[in-house]
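Only a single protein chain was left out; the remaining protein chains are all shown in position.
Up next, chain A:
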Amino acid sequence: MQQRENAKNPKQALQVRRSSLSAWQIGERTAGPKTADLKSAQKHEKGKQQSASDRAGNSTQDHLEQALTYFERVKDYIPLKKNEVLQKHLATVESIALQRGLSPEGLDVLLNVALSGHLADTVNTRILKCLIPASVIAESSVVSAVSWLCVGKCSGSTQLLFLRWLIAMFDFIDHKEKLHALYGFFFCSLQDEKLCPYVCHLLYLLTRRESVKPFRVRRLVDLQAKMGMQPHLQALLSLYKLFCPELVSITLPAKMKTYFKNSESLWKAAINTIRRRNQGTSPTSQQLILGTGHPQSRKRKWNTQLILPACSTDANNPTRSKEINHADILSHSESFPVEQLHTFSQLLQNIHRLEFPSQMGSVLRNSLLLHYINCIKDESIYLRLYYWMGQTLQEECTWYKLDNQQYEEEFKDFLDIVYKTECFLQEGFSSCEEFLYKSLPLWDGFCCRSQILRLVSWIPLSSFSEMKPHLCEPLAQLFFTSSLYFKCSVLESLKELLQNWLNWHVMQLDVESDPKISPLNTTLSGLVNSVAELIHFVGWIATVALHLENNATFLLYFILDFYETQHSCPSLVFICVRIQRALKSLPFVHSFRYRTNLVAAKENELIKKTILQFKFSSQTYQEYNQYIMAMVGCLWTSSAFQKDIHPQGIRLDPEVLKKTRVQEVRNSFNIVHHPALMGYAILFLQQAWPEDKTLNFNLIKGRRWNWYLEYLYVQGLQGLKLFIESSINRVSQVSQTKSGNVQV
C-alpha cells in the first residue's frame, strides 16, 4: 500500500534528525548505544543538567534540547511513575510548548514518540496535548505520524487524540499534497465507530472535487443507513453534494447548527496565543463551507425570493462529468466553486476559472461577485438578474398585493440591498426602473419612502419625455400634497439623479463609445435635453413648493443644493428667477450661496465652452443673456424690477412694489444694499469713516464704489469678482447698456 512506503525507516530518520539536532547541540554527546540505558541516561542527563545550569542564559533552550534528545532516543517502554527523568523532560517540553510553541523538528520528534507506542498512554496523551507549533508543522512529520497508525501499536484513545490534534492544527501544516494523497487511507478508517466523527471532520477539511467518487458516495450512504442520521455524516455528504451534485443529493434539516464536535478546545487557548503573536502570518482558520442557511422564520410561499438565495455552484452542467474524465490531472483546469470564495485575493487568483452561482440573485449580497460581474461582459448575466429582480420586486411589493403588507420590513431590507448594489456598480438596474414606473402611480408616498426615493436617483438616463408620465407626474402629485420633509427628500433624490446622470455621462466620454449602445443616451444633445428638462421640472415644482411652504428655509436649502450640483453641467443657467422673490426674506447665508452658485456656474460655463462644442440654440443664449441682465440690473445698476421683458423675469409693476413698502426698491438688491452684502458695506463704512456713527450707504458711489468693490474682493468674494468682471463691461460708469455681453 502506498501508505507503507511513506513510512520512514526509523533508523534513517534518527540519523537525519541527529544531524539536524547537532546544529544546536551543546556540550558533549556520547555516540553511545541507541537504546538508552536507564542508569547511564540518568547520569548523563544529570551531568548535562549541571553543566547547563552553570550557563547564564538560554537554559530553557538547553533543557528543551536535552528533552528532545531524550525522547528521540526512547525505544523501550518506560513507565512514567518511576522515572523522574521522563517526568522532568516531559514537564520541560510542556512548559516550553505552552509558552512559545515547538519548532517543526521538535514536533517531529515528539509526534513520532507519542504514536510509536513506546511510552505509556498517559505520557502520550500529555505529549499530544502539548504539541503546539511555534510556526508551522512539517507535512512530513504528519505523514510519518500517520504511518504509525498503520503499525497499530498505539492505543485507540491515542489515535483519537491524534486525530483531534490533526483537525485542530490543520491550518498550520505547511503543505498538504501528501495529506491529500492519504485521503483513501483516512476514508477507510470510517468504519471504526469511535473514530468516525473525527475522521469525517478530517475528511471534510481534506475533500476536494476529485476526492468525490461514486464508490465513496455509496460507502457513506451505506454508513448512514447503518448508523443513522449522524450530523457528521450529513455534513460530509453535503460537501460531496456541493462538489458533485450529480452523484448525491441531500437536504439538511433546517435547525442544525453544529455538525462536528469541537476538536479545538484542548488547544484553543494556546493556538490563539500563537496566532496573536504571529500577527497574521499564521494561516486563517478555514471556514466551514456549509452555510447554516437562511432561517425561514415564518411560513411563506415556497417561491418567495426576498430571502436571497445562497451562492451555490451551478449544478446544471451535465457536460461537466464528461469533462472531468478528459480533464488534466493538474487541478488548475478545474473551476473554482463559488461557495469557497471568501477573500478578494482568492478572487484575483481564480478569476479565470470562477463559476457563476446557479441563481444570479445571490450576487447581491456578495461584493466579490459584484466585482466579478463588473468585469464580465456577458449579456446572459444581466438578463438573469433582470428577470429575477423584476419578478421579485413585483411579487414582493407591499402595496401591490395586500398579502405582502406584513412583510414590509423584509421588502425594505431588500430595497436597501438593491440600492447598495446600484451604488457599488455605479449604475441602475433596468428592472428596478420598470418597477418604479409601475409602482409609483400606486404609491402612497409613505411605505418604504426613503428606499424608493433613493432608488429613483439611480434611474438610468433616457429620453425625458418617456420618463415624464411615469415618473414626474406621480411624483409631482405626491410632492404637492405631502409634508415639507417629503418635498425635501424628493428634491434631494432628484439632485442625486441629476448627479448620477452627469457622472455617467462623464464616464461615457472617457470610454470609447460603442456604436451598439443605444444612440439616444450617449449623444451629448440627448443628455443635454434630458438634463434641461429635469431642471425645468425641478424648477417648477420647487417654485410651487416655496409658495406652499411659505418660503421655508429648510426647503430653500435643498433647492439651492440642487442647483449647486449643476456646476459641472455646462448648459446651466436656467435660473428660476422666481426664486429671487424669495431672496427678499432670506438670511444672508442663502443669498450668498445663491450668488456663489451663479458665479461658479458662470466660470465653468466659460471654461467648458471652449472645450466642448455645444449646439445651443440661439434661444438659449437669449435667455441666458436676459438672466444675466436681470442679475446685473439687481446687483449693479440699481435697476431691479425694471425693464425685464422675459416672461420669467422679475419685472414688477410699480403698484406691487409700493405694496411691499420697501423703500428704495430699485436699490434694494445692489451690492451695497443687498441683505447678504450689507454686512460688508457696514464694515467698509466703518473702516473708511471710523468717526462717522451714522451709516450712510449713499456715500458709496463714484470712486468709493470702486473701493468698495475692491474691498469686497479682498474679503474673498471671488465669485462676485468673476461675475462682475465677466458680465459687466465698464465702458463708463454710467453707460450700462453694454452689460450682459457674454465673452465667448
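Following the convention adopted for this analysis, contacts are C-beta pairs under 8 Å (C-beta built on N, C-alpha and C of every residue); 3 or more make two chains touch, one makes a residue touch a chain; residues count from 1.
The rule we apply is simple: contacts and distances are computed from a predicted model.
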| item | value |
| --- | --- |
| Absent chain [UniProt protein name; select from "Tax1-binding protein 3", "Glyoxylate reductase/hydroxypyruvate reductase", "Centromere protein L" or "Mitochondrial distribution/morphology family 35/apoptosis"] | "Centromere protein L" |
| Contact with the hidden chain (one of A:L98, A:L205 or A:L252) | A:L252 |
| Absent-chain contact - pick from A:L220, A:L494 or A:L556 | A:L220 |
| Per the touch definition above, residue among A:S147, A:Q234 or A:N500 touching the missing chain | A:Q234 |
| Absent chain, residues of chain A that touch it | 217-218, 220-221, 224, 229, 233-234, 237, 241, 245-254, 301-303, 305, 309, 312, 315-316, 318, 358-361, 379-380, 383-384, 387-388, 390-392, 394-395 |
